[in-house]
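Shown here: the complex without one of its protein chains, the others still in place.
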Amino acid sequence: MPSIKTAVATITATAALTSAIGFSGAAMAQELTIGVSIPAATHGWAGGVNYHAEEAKKRLEALYPDIEITISTAGTAGEQANDLEDLVSLRSIDALVILPFESGPLTDPVRRVKESGVFVTVVDRGLTEEGIQDLYVAGNNHELGRVSGEYIREQLDGEGDIVVLRGIPTVIDDERVQGFQEAIEGSEINILDMQHANWNRDDGFEVMQDYLSRFDNIDAVWAQDDDIALGVIEAVRQADREDELFIVGGAGMKEIIKRVMEGDELVPVDVLYPPGMIATAMDLTVQHFVSNGPVLGEYILGSPLITEENAEQYYFPDSPF
Amino acid sequence: MSSAMLNNKTTQNTAAQNTVARPKGFSIDLKTWGPFIALVVLAILGVLINPAFLGLDNLSNMLTRSAFIGIIAIGATFVITAGGLDLSVGAMAAFIAGVMIILMNSLVEQFGAGITTIVLGIGASLLLGLCAGFINGIVTTKGKIEAFIVTLGTMGIYRSLVTYLADGGTLTLDWAVRDIYRPVYYGSFMGITFPVWVFFAVAVIGYILLNYTRFGRYCFAIGSNEKVAEYSAIHVDRVKTLTYMLQGVCVALATIIYVPRLGSASGATGVLWELEAIAAVIIGGTMLKGGHGRIWGTVIGAIMLTMIGNILNLTDAISNYLNGTVQGIIIIVAVYLQRASWRKTRP
């Protein structure tokens, strides 16, 4: 499967980078300030992003005494725009790593940062305008949907009734659903209904409860996100219908990965959308400054399928996510 | 004094004239029955949209779900009736849930995964709710700061505390403890789940407190006019603080039945519960500016809010993107039904 290949490539690339940085560390002389702007840890995945950003900061600062990394978290898009101004004017950063809250509203603020001569790395959510960022590191939402759809299609032998729980109505959600629908196109798989569960456990629980009272037969559930999946699991358990269906989540939350590792039949697989991509982006940004050649362009991380066999390598028990 | 106040006027003041004539009319008193009628209409709509609505499982799921908001809203009825406001309830619930989970997880080592651990967790939760309410109350009354600002502040504090406790992720209850604790949400007695029983009990106690005790009457008086209450020898600050403490206990109760549902808490737990609770209270006929409160109205308001979400999940006729629109319209119509003047205007 191509997805596994890209994922493995990413992982090895990251490892290689880390060691490369280790070698070239001494070469750098001038002081360097990197600003990292990410959404506040208001839900699980963003919590993971915060964790990985902090970890990368510790690791990189220990490795390079001359590099200073400032992490600022924002609760809204507007707040994040303010953070950018402060990073430039108060911290006079040399590089910015940003995971934008929303693409549209932040495109212009990021452009202004770029215009002041700062190296810009954009993570996960692309800006609405081309050519602003120097470096782009992102997961692949479309692929996450596609991988999930392919797995469900395969497991059900191309026919069956499924329900879908969507995220918060955004571009990310749309891309995932689009990828999913493309993957099951042409099969006998019938989507009974799609409702938004907002990447939230409580909503996942309630929407699934209602699906269960509405539909007598459900063969599979695509929950798209591991927080939603945890809510779905509880609802299914309450209705005593564990044997009838299986659930596919997404992202790579440690609780779900553990279940996959243990061979839970209700949650046989997970699809990766790693919050660790922020660390990758920070590594690459540092690499740009300390290595000999420039690091530019796009780095798209894959969304590999996590199965019982390979789950262990995605399991980070210390991460909050 | 036994003698009647001197009555020099020609005695026109007969007993007949003194009996208060109630306004006559066949029009249904919409102020009282408005929320109930709206609920029935909504239920009929639900059945028409999908007969599965009336399924026992679905009704049970719905009532059980409404218990959290319902219990919190009953506490909010007291706060709002006494002229206050508590925006911190959602964050408070998340915080209490977080502390409860951490505590129970650490107690497992000492007491094992048993009833003791759970009882201690529940006790701590109630105590925490009481304290959190006390803080809200004392700061608003003694500090003379608007409740809006105080509880907006504590809302931020509790929300960030739970995020901090969870390291930005999710706190998960020990597996073994959870299996013992689980029936508190999922178990039932006489076919009705425990959360619904708790909701019902809280509502009955709330009704008696508000309508048949001095405390309740004082809430009405304070909400109507604090000065008058003070000049009626009422300990205004004490009563107001008590309403916040009652609110805190209600939040703790809601949390106690919430935690076993998913066995977890995070920064996303209880987001917007405060607005849902306030909405339930207002739909039920309580005045937001204080002075008038109705417990049964609140109960119906809470059920109605859950019912809207439930019905929307049971149909795909309405675009998912419009859920908020439908909810908003129903809430406004429900409140309009009771506020609008339906009696004929005077000639």
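Read from first to last, the chains carry the letters A and B; within each, the first residue is number 1.
Please note the rule applied: a residue touches a chain if its C-beta (ideal position, glycine included) is under 8 Å from a C-beta of that chain, and two chains touch if they have at least 3 such contacts.
The rule is short, and it goes like this: contacts and distances are computed from a predicted model.
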Q | Options "Autoinducer 2 import system permease protein LsrD", "Sugar ABC transporter ATP-binding protein", "Stage IV sporulation protein YqfD" or "Class I ribonucleotide reductase maintenance protein YfaE": UniProt name of the undisplayed chain | A | "Sugar ABC transporter ATP-binding protein"
**Q.** Contact list for the unshown chain, restricted to visible chains
**A.** B
**Q.** Per the touch definition above, residue among B:S106, B:S232 or B:T325 touching the missing chain
**A.** B:S232
Q. Which is it among B:I145, B:A176 or B:I208 that touches the chain not included here?
A. B:I208
(Q) I need the residue numbers on subunit B that touch the omitted chain, in ascending order. (A) 1, 3-10, 13, 17-23, 208, 211-214, 217-218, 220-221, 224-225, 227-235, 291-292, 346-347
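As a convention for this text, only the chains that are shown with their structure count from here on.
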Q: Compute the distance, rounded to whole Å, between the mean C-alpha positions of subunit A and subunit B.
A: 37
Q: Write out the stretch or stretches of subunit A touching subunit B in their complex.
A: 40-44, 46-48, 50-51, 166, 169, 193-196, 200-202, 205-207, 209-214, 227, 230-231, 234, 238-239, 255, 319-321
Q: Flag every residue of subunit B that touches subunit A in the complex, lowest number first.
A: 50, 52, 55, 57-58, 61, 65, 163, 166-170, 172, 186, 261-262, 264, 266-269, 309-310, 312-314, 316, 320-321, 323
